[in-house]
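With one protein chain held back, the other chains of the complex are shown just where they sit.
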Amino acid sequence: MKATHVYTPYRPKWYRKRVSTWWWTQQWRSFKFILRELSSVAVGYCGAILLVLLWSLTQGPEAYATFQSWLKTPLFIVMSLIAFGFVLYHSITWFNLAPKAMPVRVGGKRLPEWMVAAPNYGAWIAISAVVVWFLLGGK
Amino acid sequence: MAETITLEVARYRPEQEGEPTFERFDVPLNKDWVVLDALNYIKDKVDGTLSYRWSCRMGVCGSCGMMVNGEPKLTCATFLSHYAPGPIKVEPLRYFPVVRDLVVEITDFMAKLKSVNPWVVREDEKPVSEGEYLQTPAQLDQFKQFSMCINCLCCYAACPVVGLDQHFIGPAAIALAQRYNLDSRDQGKEERMDILSQHEGIWGCTFNGECSKACPKNVDPAGAIQQYKIKAVTEWFKSVLLPWGKKDGGSK
Partner (left out) sequence: MAKRSNEPFLWSLFSSGGMIAALMFPVLLFLFGLAFPLGWLEAPSYERLLSLVRYWPVRLVLFGLCSLPLFHGAHRFRFTLYDGLQIKHLNELIAVFCYGSAIAGTVLAAYILWNIP
């Protein structure tokens, strides 16, 4: 803030600091928060991959094979790797926050947070196993 | 342990300068001293013009909230020895206009707090002859955590949305609204929902979670806000899908 200083006696002159556009780089925890929020882009990437995959299925086996070859290129591998990291970060932060949003009370006492988070993780593992079984089981 | 520790204290004297500056003070590093003790030492012995708020010095009044090394803390509950060998940076609470030195202007918060009607709202007052409102321990447990708020504003200093959006109601106001919403004696859920289910109300919150981390009384305002979001969603769906349903104004 510029110090164009005009002070009238007995009149308040408050100092208001403008929040910088780079506020989220100034502390590690703010940076982590913005990373978590940017996982939304990775979620969009994954959704787009699924859409293109499904579209290629409607266009015939050559389209599917072409799409598979795109995914093998270094560019896509790198993007998928980065997106995978972000999507994992989304899942972990999401399940860890679930107990805060949904406090569970049993017999009047509130369950500890890990007890509410654990079933979420369990569901994650179970669903992932089902998906793998679906896609890889059988010919 | 060393004899002294240095405090870098923010000074702002509007009659002299247009921007805050920092002044260094050496204070005795006593094992049981908190930052507030150091500030009192400075004011008593070094510079009597240092301005700051404090009252109970035991963590229940909420007056002495300040930024200590960039984190919002109650200075009466923050030990000097924790930061040895120092220096310790003491600044006024972030995201509030600074009046002088370490004193911030909080009228904006007071207005936001008042806007959520933080008191028990009744459609029908029970006459005194009918006795007290009875409440079981289980009913008390529903809202007790949110009632521990001392309005110290550490959560506001921790929340980036408060800094980025002047109109955001903020964590403490929402937590206190929830304290009354969950109180079995209260019948004011509807009127609070109108104020809170706005973009400057709960929907500005992105569940950063820093407010709960900064809270010295474990109120968990982030939890209160998320729980309220879920409640607001169910109410919204009810009002859209069952518009003829009777609006629920609370029990008893």
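To keep things simple, chains are lettered A and B as they appear, and every chain counts its residues starting from 1.
Throughout what follows, a residue touches a chain if its C-beta (ideal position, glycine included) is under 8 Å from a C-beta of that chain, and two chains touch if they have at least 3 such contacts.
Predicted model, so just to flag it, every value in this text is computed and none were measured.
Enquirer: For the chain that's been dropped from view, list the shown partners it touches.
Expert: By the stated touch criterion, the chain not on view contacts A, B.
Enquirer: Of B:Glu3, B:Asp32, B:Glu125 or B:Asp194, which sits in contact with the chain we cannot see?
Expert: B:Asp194
Enquirer: For chain B, which residues lie in contact with the unshown chain of the complex?
Expert: Interface residues of chain B facing the absent chain: 160-161, 164-165, 190, 193-195, 197-199, 203, 206, 229, 232-233, 235-237, 239-240.
Enquirer: Against the chain that's been left off, what residues of chain A make contact? List them.
Expert: For chain A, the residues touching the absent chain are 19, 21, 24, 34, 37-41, 43-44, 46-51, 53-55, 57-58, 61, 64-65, 68, 71-72, 76-77, 80-81, 83-84, 87-88, 90-91, 94-95, 120, 123-124, 127-128, 131-132, 134-136, 138-139.
Following the convention adopted for this analysis, only the chains that are shown with their structure count from here on.
Enquirer: Report, in whole Å, the distance between the mean C-alpha point of chain A and the mean C-alpha point of chain B.
Expert: Measuring from centre to centre gives 28 Å for this pair.
Enquirer: Considering only the defined contacts, which chain A positions touch chain B in the complex?
Expert: Touching chain B from chain A are residues 1-5, 7, 9, 12-17, 19, 23-24, 27, 29-30, 33, 37, 97, 100-103, 105, 108, 110.
Enquirer: Spell out the residues on chain B that touch chain A in their complex, using ranges where they run on.
Expert: 12, 14-15, 17-20, 70, 95, 97-99, 105, 137-138, 141, 160, 163-164, 206-210, 212, 220, 222-223, 226-227, 229-230
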